[in-house]
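Yeah, one chain of the complex is gone here, protein chain that is, but the others are all in their spots.
Order of writing sets the chain letters: A, B and C. Residues in each chain are counted from 1.
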Amino acid sequence: MAEKNRLVVLPCNGMDKEAGAISRELALLLSEKGADVICPVLYQSKPKRYQKELESGKLLVIDGCKTGCASKLAREHGLKIAKKATIKELLKEENLKSGKSPVIGKEKLGLLPAWAERLEELEDIAAEEGGTCFTATVSFRRFAFDKFIFKVPEAGYFFNENDCWARVEGERARLGVSDYVQQSASDIIFFEPPEVGKELSMFDEAGSIESTKTALDIISPVSGTVTAVNGELVEAPELINSDPYVAGWAVEVELSDFESDRELLMDCAGYFDYLNEKVKKEYMKRYGGK
Amino acid sequence: MRFRSRGWLKVSEETFMGVPRGKIPWCPAIDYEKCDYCMECDEFCPHGAFERREGEEKRLVVAHPENCVVFCRVCARTCGPDALSFPDKTETLELIKRLREDEQDG
Amino acid sequence: MGSVNSPERVGVISCSGEAEPEGTIARNAVRLVMEKYRPGVTVSLCLPLYLAGDGGERQFAKAFPVIAVDGCEKACARLATEKYSGKVEDRIDIRELLEEWGVTEELSRSHPGRLEDELTERVAQEIVKKLDRLVG
Partner (left out) sequence: MEEDKVYVIPCSGIGKASASVGREAAYTVVEDERPGVSDTLCLSLLTLGDERAQDEVRRHRVITIDGCAKDCAKKNVEAVKGSVDSSHRVHDYLKKNKDLKPEGVLDIGEGGRKLSRLIAEDIAREVDGLLKED
């Protein structure tokens, strides 16, 4: 049973739409080929029941639609998602749409065996080598203005002038907003993540946040594909206030052209000076240079 | 969604990415055919890009385009009748890149 | 830590006084000074943040003059500043002021009415006087 690389499938199991029914059907096809299937309903009430399977295999999550219930479930339980597919996207490739009826259409049923094979061969989403796991300790430089203390990391981060950062490790980056955004927006109470799989050009919106005072977009400093969003942040957006640069990360992307993106970005030292000026200037503007 | 403008966020940078802000044509355009003057965008914008004009035909104008934060489009989301539009982002970025080169050359 | 690089500023710390009507007057008066009468010069400091915050309040109180606005003789605002940052430049005790003004009515901490609002205004003016003396 406990062979490594064995697939463990967590389907969305949505009962009310065709996409959900397809994800369930695909999971069953894969189970015939030897994969373990996790029932998302049972898993929710008795997660221990699947502990053995999850420890030994590689987790494939099949979401029906963009709501991503299966992914969310996995994230909530801290599961490492190795592979991922979304039925709506698979359908889109075939120029098909998900139907409203939960009964799978005939032309779609015919596609499923081929899809099952494809999913078996699906590549892992997280890079396994290269240590791109964003675990290194970050140290900060600080400057004070009035009672406010502003923090900027010492290294490893790149900023745009929209006060958003990219923490770059190898081919990947995590994105978020700076301490300045956190302090001027005040208490953040919502984080709306972008879709996993979304292609970002530089300066595209990578999700948005809303505070008690205002709302703003996270404007991506880099181009790439969204590979993960911080599920914890959806639950606890105040992490952006308490730890804007590490625990408050919003989005993880696979970089597509960092070498050229970087020419337009500030490094940590550059942003430190930029922010210092910005805070001062803003104050003068507000109070007329007292 | 209603937000009040707060001074703390009010900032207009004289330059953006090393380019004089005035040279970057980034700000919302109001489609007056659609605008119903609900003023939600003005309520929202913490940077003061809009201005209300009592008694005039166009009761809301983009009076301070230079206050608009380049690449920010949040106000458009507050607009029910979808009357706000922005320049193309890719074109704007290309323009900024060209202007940066000019700045460096000149 | 970078240096404090801001223009002339005075910290005003209010007693937190949730349980006392003088506390409500203190907080609201400080807020009035900060928003209406002397914006820019006034930086309000939150007392429990001396303990729970990131150090910004302590740092500020060390670098700039601080006026403590206390609701009663317990003088929390003054004592907390002295404990965490150093001496206060000036102080107000609202209970003392009320005595001086001959206010004997019972005041509400939760539902400030006309009398409380009027007293809040008067306390705000007292703070402004002290503030202007410091800034010169």
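By definition in this document, a contact is a pair of C-beta atoms (placed from the backbone, for glycine too) under 8 Å apart; a residue touches a chain by one contact, two chains touch by 3 or more.
It should be emphasised that the depicted structure is a prediction, and the values quoted were computed from it without experimental measurement.
Touching the missing chain, out of C:10, C:63, C:76 or C:92, is residue C:76.
Residue in contact with the omitted chain (choice from A:120, A:238, A:254 or A:267): A:238. For subunit A, the list of residues touching the undisplayed chain reads 186-187, 189-190, 212, 238, 241-242.
Residues of subunit C that touch the chain left out of the display are 14-20, 23, 27-28, 30-32, 35, 44, 46-53, 74, 76-77, 79-80, 83, 109-110.
Going forward, only the chains that are shown with their structure count from here on.
Taking the mean of the C-alpha atoms as each chain's centre, subunit A and subunit B sit 29 Å apart. Note on chain placement: the centre of subunit A and the centre of subunit C lie 45 Å apart, centres being C-alpha means. Among all residues of subunit A, those that touch two or more other chains are 286. Taken residue by residue, subunit C touches two or more other chains at no position, since every residue touches fewer. Against subunit A, the residues of subunit B that register as touching in their complex are 1, 3-4, 6-13, 16-17, 44, 46, 69-74, 77, 89-90, 93, 96-97, 100. The touching residues of subunit C, counted against subunit A in their complex, run 1-9, 11, 39-41, 43, 45, 54-57, 59-60, 63. Put simply, subunit A touches subunit C in their complex at residues 141-149, 276, 280, 283, 286-290.
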